[in-house]
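Heads up, one of the protein chains got dropped from this complex, but the rest are sitting where they should.
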Amino acid sequence: MKFTSPVPVKWIAEFIAAELIGNTEGSATGLNEIHKVEPGDIVFVDHPKYYDKCIHSAASFIIINKKTDCPQGKALLVVDAPFNAYLKLVRYFRPFTPSSKPVSDTAVIGKDTVVFPNVFIGNNVTIGNHCIIHPNVTIYDDTVIGNNVVIHAGTTIGSDAFYFNTKKDREVWYKKMESCGRVVIEDEVEIGAGCTIDRGVSGDTIIGRGTKFDNMVHIGHDTVIGKNCLFAAQVGVAGATTIEDGVILWGQVGVSKTLTIGANAVVFAQSGIASSIEGNKTYFGSPAEDASTKKREIVLLKRLPEIWEKVKNLK
Amino acid sequence: MKFTSPVPVKWIAEFIAAELIGNTEGSATGLNEIHKVEPGDIVFVDHPKYYDKCIHSAASFIIINKKTDCPQGKALLVVDAPFNAYLKLVRYFRPFTPSSKPVSDTAVIGKDTVVFPNVFIGNNVTIGNHCIIHPNVTIYDDTVIGNNVVIHAGTTIGSDAFYFNTKKDREVWYKKMESCGRVVIEDEVEIGAGCTIDRGVSGDTIIGRGTKFDNMVHIGHDTVIGKNCLFAAQVGVAGATTIEDGVILWGQVGVSKTLTIGANAVVFAQSGIASSIEGNKTYFGSPAEDASTKKREIVLLKRLPEIWEKVKNLK
Partner (left out) sequence: MKFTSPVPVKWIAEFIAAELIGNTEGSATGLNEIHKVEPGDIVFVDHPKYYDKCIHSAASFIIINKKTDCPQGKALLVVDAPFNAYLKLVRYFRPFTPSSKPVSDTAVIGKDTVVFPNVFIGNNVTIGNHCIIHPNVTIYDDTVIGNNVVIHAGTTIGSDAFYFNTKKDREVWYKKMESCGRVVIEDEVEIGAGCTIDRGVSGDTIIGRGTKFDNMVHIGHDTVIGKNCLFAAQVGVAGATTIEDGVILWGQVGVSKTLTIGANAVVFAQSGIASSIEGNKTYFGSPAEDASTKKREIVLLKRLPEIWEKVKNLK
């Protein structure tokens, strides 16, 4: 997330009771988790394994639980519990203030947009012109929706990222990384019924122009989907993944996190994408392979009884 | 869809600014896309590949972008953009007039039917007697529901078909084929929570008497499901498919479009049905095979390391 105006790091250090090391005169322009950092950002790290990665990331201000060397121009904010300090900042800059009205007073809804009964629209939501929001849709705070967008009934836009801080030495293992990111839906997108699209942890989940989803499609946090994609029913895409323009995913395809699907790739139904795949090709299987390779495999699978007969007496 | 009364083709030609060739004196009784045409219907075609199929289909009136020979008794309506002409007719005969009330004034709800709070019921919906419609259900316009039907919370009935006109030489590749069909749910059906059932593009999506769905079942447009079927949770069925009586689909099964599953077939969990299958048999796998064949295959798969050891030194 970006702050509305730069925030002096001195003020932040005081707010989270941190010892400040390095560039004590800077100002932060945003707050992000490590997958999404940009210059000017505050980030946090609480595990020695990731100290180096965080300190040398694009982030300018690092909340950390160890005094260590600070690169030129950056600042360290040393605290005992960086995760809690990060949450304190998230809650301050994007406070949870639940709207008690079905449509928040701070929501902006464009011309000729139809909002059906039983829709919930949260704080600071923007919806463009000529959209249709069908009944029982929920749009969480800070969502941005373009023009000519259709969202079918029962769909949820902007629910929290499924993203936890894990420590198995406490009673409750998983503590939630509260989301301060958004969902951005571009023009001419159609979202089917019963879909769920999570907001970014700190960045944006984006659905590109002209992309169409069938029913019950799930999109994880911070995932970026290109233009003119087509996702059939019950497709699930995990978090922080990139899907380029013109990709077709058929029914019940599952896509893992933090990978890339190249432009115009086509993935057949029920396939599972576990790592990045090139564009302009067709895939099938769980785990997915080139579709023609997979089809040959399926043909040969049917010959396994014959193969077994031929080899069972070999030594 | 059927018109409430026959419409002279001359009026239609004028309405869509078409040149009229052939039987200029006829009247149309309905409007359908090519998969569902009946005599008396208007249909459209805009690609040379499908000219013949459309002209020689059951349809009586063909909206087309080329002057060509017209079979005896039929009429061609020649326009530059048949898809746009078709949409103009859909919008005229089934206009989108969103109800601003949770239950439309034109909905008819039977005796002893319970409608919970936060339900949306659209225009021209009919619901029979002794039904239960649980909270946060959405029922789109024109849906027909029989007697003794139960629909669980969060389910959507009658959302639009996932069906697009595709042209990759424009900025937005997919233009929506607006749905004018319906969902028809027969007596004694139970639909679980969080299901989605799409309306037909121009025909009806039908759920047969006594069929039961668990939660999160998705049914595509124009799909016809028989009586006494049982679909477990997270089953997905694509569009224009026929599932005969007494079929059992276990959890997370996926069924492709425009195929037929024979009566009393049983499909094991997570299987994928990619083409038509016979009734009275049991299936497993993705793609699905006869279940006992598939089970033998799975046993032999586990012997692959042994097979490899036996053959790796063969030339």
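First chain written, first letter: the chains are A and B, and each begins at residue 1.
To be clear about the criterion, a residue touches a chain if its C-beta (ideal position, glycine included) is under 8 Å from a C-beta of that chain, and two chains touch if they have at least 3 such contacts.
Predicted model only: the values in this text are computed from it and were never measured.
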* Considering the whole complex, which of A:I21, A:V79, A:C131 or A:M216 touches the chain not shown? -> A:M216
* For the chain that's not shown, point to the residue among B:A17, B:A58, B:V108 or B:L304 touching it. => B:L304
* Structure fact -> The one residue from B:N32, B:S99, B:Q234 or B:S256 touching the chain left out of view is B:Q234
* **In chain A, positions touching the absent partner** => 98-102, 118, 120, 136-138, 140, 154-156, 159-160, 162, 164, 168, 171-174, 176, 194-196, 198, 216, 218, 220, 234, 236, 238, 252, 254, 256, 270, 272, 274, 286-287, 289, 293, 296-297, 300-301, 303, 307, 310-311
* So which bits of chain B touch the chain we can't see? -> 114, 116-118, 132, 134-136, 150, 152-154, 188, 190, 192-194, 209-210, 212, 214-216, 228, 230, 232-234, 246, 251-252, 269-270, 286, 298, 301-302, 304-305, 307-308, 311, 314-315
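Please note the rule applied: only the chains that are shown with their structure count from here on.
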* What angle of turn lays chain A on top of chain B when you fit their CA atoms, given in steps of 5 degrees? -> 120
* How many Å are there between the centre of chain A and the centre of chain B, using C-alpha atoms for each centre? -> 32
